[in-house]
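The complex appears here without one of its protein chains, the remainder shown in place.
The block that comes next holds subunit A.
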Amino acid sequence: MNGALDVGLRLLVVFVVFLTFPLIVGQTEHKVMAHMQGRLGPMYAGGFHGWAQLVADGVKFAQKEDVVPAGADRRIFQLAPAVALLPYLLVLLAIPIGPSEGAVGQVVDAGIFFVLAVMGVGVLGSLMAGWASANKFSLLGGLRTAAQLLAYELPMLLAAASVAMAAGTVSLPGIVDAFRWWWLPWQIIGALVFFIAGLAELQRPPFDMPVADSEIIFGAYTEYTGLRFALFLLAEYAGIVVLCGLTTVLFLGGWHGPWGADGLGWLWTLLKTAILAFVVIWLRVTYPRLREDQLQKLSWTLLVPLSLAQIALTGIVKVVIS
């Protein structure tokens, strides 16, 4: 009975994090982007610096009519947002934020493997949306999404494999336990490759060709309105939380900080994740969108060779020191 309560509580916490953290990132994006561009951003909703802007957006989305185009593949069209969103919920469960058993939703022993596999499923939602909309622009967006996944899943996988080699385990808490500060310079190439590939997989600028609004309207999400559109947006921001959390856990040492991992270790994890989320927003404001061929080229001719080099480096160092 106690065990059931424990599991229930964990699921509740993960679920609450899943619903709130993406909104915090979204609101931060509103404000940070605005200030970087010399604007104020939302100021009215909620009174204090527009803190309730996304709540207001949510209320608006819930009241909007849900239009399914007459020519669309109705069931697939309606199901797609759920397929895009739910994988990130499952990934959150496996990300540890502190050293103790209580600071992770559930220890999955093949952690990296599980996390990468499940994250890949989210892209399927965009693909379903693009195909089911019966809209040429949506179809183009969906195909671009697929191409992007093909190009960037591989460097991401290889970079993650490098960390697994360094730690000698594929469990996420095990990797953070094995972390030492000098892993930071040792794995820096892998970290950059992982983060960039993750950005591309989330279709965040500068890798947002699948939703390029000036070329293909809004890609796979063109025909969506109301709640279903909101779920796609939520998926994007949940993806940011997941990517930053994973980068923190795999490459930045998670709960390790300058003053040891005791007590406030989870705060380090959250802080690093927040800083990475800020970088994601910063990149969006800084860089223009890549062209589709530049995107493919970047992955196959730069990121994949770099990640292979990182694996070689990791292997040599690991064998030499052990």
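One rule holds for everything that comes next: a contact is a pair of C-beta atoms (placed from the backbone, for glycine too) under 8 Å apart; a residue touches a chain by one contact, two chains touch by 3 or more; residues count from 1.
Assume contacts and distances are computed from a predicted model.
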Which protein name, taken from UniProt, belongs to the chain you can't see among "Glycerol-3-phosphate dehydrogenase subunit B", "NADH-quinone oxidoreductase subunit", "Sporulation protein" or "Transcriptional regulator"? "NADH-quinone oxidoreductase subunit"
Sort through A:L231, A:L250 or A:L276 and give me the one touching the missing partner chain. A:L231
Missing-chain contact, candidates A:L54, A:V170, A:A191 or A:A277, resolves to A:V170
For the chain that's not shown, point to the residue among A:L23, A:A52 or A:A134 touching it. A:A134
Per the touch rule stated above, subunit A touches the missing chain via residues 7, 10-11, 14-15, 62-72, 78, 81-82, 85-86, 89-90, 93-94, 105-110, 112-114, 131, 133-140, 143, 147, 150-151, 153-154, 157-158, 161, 164-165, 168-170, 217, 222-223, 226-227, 231, 292-293, 296-297, 300-301, 304-305, 308, 311-312, 315-316, 318-319, 322
